[in-house]
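Every protein chain of the complex appears in place save one, which is left out.
First chain written, first letter: the chains are A and B, and each begins at residue 1.
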Amino acid sequence: MSSSYDIIIVGAGIVGAACAMECARSGLRTLVLERGHIGGGTTAAGMGHVVVMDDSEAQFALTNYSRGLWLALRPQLPADVEFDLCGTLWVAADHEEMAEVYRKQGFYEPRGVHVEVLDAEAVARVEPNLRAGLAGGLRVRDDAVVYPPCAARFFLEQAMQYGAELRQAVTVKRLLSNGGVELADGSRLAADRIVNATGPWSPELTPGLPVRKRKGHLVITDRAPGFVHHQIVELGYLKSAHSMGQDSVAFNIQPRLTGQMLIGSSRQFDAEDGGVDHAILDRMLRRAFEYLPGLKDLSAIRTWTGHRAATPDKLPVIGPTVVSDRIWLATGHEGLGITTSLGTGRLLADLLLGRPTAIPSDPFLPARFEKGGASHG
Amino acid sequence: MTEPRSRFDIVVVGAGPAGLAAACAAAEKGKRVAVVDDAPSPGGQIWKGEQSRLSIPQAQKWIERFRRSGATLLDRTAVIAAPEPGVLLAEHPEGAREIEWSKLIIATGARELFLPFPGWTLPGVMGPGGLQALVKGGWPIAGKRVVICGTGPLLLAVADGLKKQGATIAMIAEQAPMSRVAGFGFKTLRHPGKLVQGMGIFARLRGVPYRCGVWPVQANGGEQVNSVTLADGSNQWTEKCDLLACGFHLVPNVELPLAMGCELAGGCVRVDANQLTTVPDVYCSGEPTGIGGVDCALTEGQIAGYSAAGSDDQAAALSNERAGWHAFRLAMSNAFALREELKSLANPETTFCRCEDVAFGRVKAASGWREAKLLTRCGMGACQGRTCGAAAKFILGWGMESVRPPLLPARVGNLTRTNR
Partner (left out) sequence: MAERVQLRVNGKSVEVTPGTVVAAAIAMAGESKFRRSVSGMPRGPLCGMGLCMECRVTINGLSQCRSCQTLCEPGMEVLTDD
């Protein structure tokens, strides 16, 4: 193979697509390789909630930065990206969870995130289908919802306008530490730098990377416009869904611009199989009915699953591997990769080009793991 | 039935000819058998309403035999998932149902193939089988002027049925050329029953124009169809109608077999001599194994029923009969093969996916079914691609999609299992 690129990005999920857009915009000769379809991996399965989070300062920095980039891009987004500034409503079931509402408010407000504390009555007013007797909630106005596969396609179209190339139906077998990739057919492509943006599959190309598959289930309904108006998430989420060890479920519902309701969510490790697990689906839906009893009567049209790329510290891995500065990573986005795709792309391009980064990059560097989390040969 | 949970030796899904025959065979051998069907009455598509209307002697015979067999009918019960081995999850108007089985016989039949052409989404444009079923369900047809088009023996049977109910059949337009249809008629000589049936229909349809080598190119009307433009390759003309019945023969319903992990071959469920699929204890008979018609379904159903009940010799005794129907099945698929012109009836603006209103031009631009689905929403709607997926297979050569629960839209509440 003779063609040479500044950068080859492996994976055309939303993260690879955002990286391609930023690299190409910065003038890098960029090639994207995808074994399947654009956005056909985890990106086709994710909920598409663009949300600011506060598990850690680093997570806040990346999600807040990324959300800002989404809002800035909004006027350019085509209609099929289904951008909807519906906001998030974190609901508190009891006083303990209400304390969490105030804690979040105390975290977000000084950092410039627009939030409102809602009391029980206000929650019932803005979301009348929620069951009576909830303690209250926190509304985050500028959170949004998108349709991820079309967002990935749009990012790639932008990348191509800046000169990037895309090849689909190409499987990468190996990343080469001297630059370049080996394809499934044995041929090689050369580039100065390679980015592994293969999401949950990234350890296959970067052995030793501490990224594990974390399975999630979703159910989508037929159109029921106005059934809920915000993406609604329970605050029990923090107690259940984020506890790393076991299988967990949490109430999470999203109104799509189509009028459909998308219901989540579940988290399971060591469940490689893509099939629907009815036991956890059952738990997930029962949890949702506790908050939205009327949900039972909506018509469900499909259930599916996806695998999040989870890291031990719940932060993505963005930057050069320790073993080879020619091999870079942009993976491990767990349940936030739709949100953080744009921030990841910027961060990666800034690091590649030695530009100052808008947020600190250290918490995301592969170097934070033992051996840089990888062993390349 | 009202029990949320039940258990049977043998569960048959589908109460059409194949399912009823399977249930009779198995129940007569002393097995506890249930037949599950989404519809409010047994009979499947062809014998719908026969339990009260008494018009087809063959249907009467089987429905009677079924009643005496001791098998249980679970009607208005739609199978929506196979949550674990040996269990089906179903939806009934009163709530979720869990049905346990030791052996499963899938007899889910077929649906009509609908191909998009301008105007095909207008109210009043229906499948011939669909219209027939609705008429059996009380749809007012007397005095209505109907054009029947598409392909297959179903067109004649439907014309006959509608005429009896007082409809005026303006024309039957069969897309297959006369030479092939006539050849098929000749082959039915080997199946005297079919021939008598066919001659009876022809006699009753005297005076109804039956044209071969004619197909629809456009349905016209504002809020409702009022005429159809037909073509024969050299001419185009318009026929007035109140209803247009248009279907391009049948496609097997293989969603449940796929969900169970059964292998397909050529779009149909692969079965062995006992009608056993590639999944242990799961049998399949009738249209999902290939579009063979009612007699083929009855024979395959009995074989599946006897095999599942452990009476292999009785099953084996029917294998010659089945071979005969399989020859008929092949002749039918050759005679009514779809012409190439039907692939270009849709314009780029023609609605292709009716659930999500995706135009043909957008769908065609995708590289395949999955890309079309993810980037245009084609096939993502309530029917989950049952209509447009089958059309895409014929027109664009695209493969099947993976199936996911629920197999039919179901209330979210019924996706949770009962008392577990």
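Here is the rule we go by: a residue touches a chain if its C-beta (ideal position, glycine included) is under 8 Å from a C-beta of that chain, and two chains touch if they have at least 3 such contacts.
This is a predicted model, so every value here is computed, not measured.
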| item | value |
| --- | --- |
| Visible chains in contact with the missing one | A, B |
| Which residue of B:258, B:331, B:355 or B:372 touches the chain not shown here | B:355 |
| Selected from B:17, B:49 or B:379 as touching the chain missing from the view | B:49 |
| Option touching the unshown chain, where B:85, B:137 or B:209 are the choices | B:137 |
| Full-complex contact with the absent chain, from B:30, B:123, B:233 or B:348 | B:123 |
| Residues belonging to chain A that touch the chain removed from view | 222-224, 258, 297, 299 |
| Sites on chain B contacted by the missing partner chain, in the whole complex | 38-41, 45, 49, 52, 76, 78, 111-112, 114, 121-127, 129-134, 137-140, 223-224, 253, 351, 354-357, 381-383, 386-387, 408-409 |
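To be clear about the criterion, only the chains that are shown with their structure count from here on.
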| item | value |
| --- | --- |
| Centroid spacing, where centroids are CA-atom means, of chain A and chain B in whole angstrom | 42 |
| Chain B residues within the chain A interface of the complex | 81, 83-84, 89, 367-368, 370-371, 374-376, 380-382, 384, 404-406, 409-413, 415-417, 420 |
| Residue ranges of chain A in contact with chain B within the complex | 36-40, 44, 80, 149-150, 153, 168, 219, 221-222, 263, 276, 278-279, 281-282, 285-286, 289, 295-304 |
